[in-house]
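Note that one protein chain is taken out, while the other chains of the complex remain in position.
Let's turn to subunit A:
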Amino acid sequence: MFSLLRSMWLVFLHMFHKRETYQYPEERAPLPARWRGRIALTRDPDGGERCVGCYLCAAACPVDCISLQATEDEHGRRYPEFFRINFSRCIFCGFCEEACPTYAIQLLPDFEMAEYNRQNLVYEKENLLINSEGKYPGYNYYRVAGMAIDGKAKGEAEHEEPPVDIKSLLP
């Protein structure tokens, strides 16, 4: 009898507590920056696509839901010809982000991806590519890689010497 009344009393007290329930969708939960949600492809500080089509995200993906095809522009810069994520398979583990050597693929704090039609969960590059550097501003893979691309010749990257003059006899 006592415990019954005690429970009723406790429930009654809760009416005066701070509410934990969010009135979603009118009210939204604040998500931390490293929350693993919607996957996006980000861009370099200079606006170029960060993804170089190295296939590491696809290899790391435990459900094999990423597929892409690498290609190259006329100046040697690589980019994905297509980049597809099947979100109906994705488990948002974030391994792709960990594997990415160029900070291109990033998991963002957004989970509102539900669809009525499963086919709409298949995202192509145009659905994934955003106009932002995402969580890692300032990083530009081609500034540290040795490949020459448009606007960065050999020897112009960070920590690089100018190309060797192979006809020189100087020590």
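The rule we apply is simple: a residue touches a chain if its C-beta (ideal position, glycine included) is under 8 Å from a C-beta of that chain, and two chains touch if they have at least 3 such contacts; residues count from 1.
Following the convention adopted for this analysis, contacts and distances are computed from a predicted model.
Colleague: The chain dropped from view, which UniProt name applies: "NADH-quinone oxidoreductase subunit G", "Carbohydrate ABC transporter substrate-binding protein (CUT1 family)", "Aminotransferase" or "N-methylhydantoinase B"?
Modeller: For the chain not displayed, UniProt's protein name is "NADH-quinone oxidoreductase subunit G".
Colleague: Pick out which of A:36, A:84 or A:135 touches the chain that's been left out of the picture.
Modeller: Once the missing chain is taken into account, the touching residue is A:84.
Colleague: Which of A:40, A:61, A:108 or A:129 sits in contact with the chain that's absent?
Modeller: A:61
Colleague: Over the whole complex, note the residues of subunit A touching the chain we left out.
Modeller: 52-56, 58-59, 61, 63-72, 78, 84-86, 88-89, 101-102, 118-119, 121-122, 124, 141, 144-148, 154-155, 159-164, 166-169, 171
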